[in-house]
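Every protein chain of the complex appears in place save one, which is left out.
After this line comes chain A, so read on.
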């Protein structure tokens, strides 16, 4: 595994490169190509302070550092993305290298639309309750239109919009969108196929 190889490399005093075994494993477990994984490794190491760069695989990067990446810096869903992909038990949304790879994999071009829609659902589920209710949708729309008073829809417009969205996607008419309904509606969405081009 990655940790064993990295430990051996650290003892041997060699520079921290991603070991070949780990590279092959990541190619198998994610949708990234070899070049992309190596690039991700380099970028992740750059986020770590110097002392921790030897053992990249087990290091965790705090959320504030991750948000300095150009792809996430301008993204309105940056906090949700970090939260969804983080496997940290402390709940501080820090990301390990494998979490980082997971994120890039889901956002890559070769990921299946199933995976993308699954994670999109989790990112949009602001209260983590497994369904998209009115509050989630409202927060979602506000993220899209931007922060600030003048860049938000009026209450009436928001109501009309949420009404329309629920009409289009809520099949069982329970006022919320669950995962299946979300995947169903998004699979017909022409723009979703070109979604997620973070590289």
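Simple rule for what comes next: contacts are C-beta pairs under 8 Å (C-beta built on N, C-alpha and C of every residue); 3 or more make two chains touch, one makes a residue touch a chain; residues count from 1.
Keep in mind that, in the parts below, contacts and distances are computed from a predicted model.
Colleague: So which of "Transmembrane channel-like protein", "phenylalanine--tRNA ligase", "Aminotransferase class I/classII large domain-containing protein" or "Ribosome biogenesis regulatory protein" is the UniProt name of the chain that got left out?
Modeller: "Transmembrane channel-like protein"
Colleague: Could you please point out the chain A residues that touch the chain left off the display?
Modeller: That gives, for chain A, the contact residues 25-31, 33-35, 70-71, 73-77, 85, 87, 98-99, 101-102, 105, 107, 110, 112, 114-115, 118-120, 122, 124-125, 128-131, 137, 140-141, 144-146, 151-153, 157, 160-161, 164-165, 168-169, 171-175, 178-182, 184-199.
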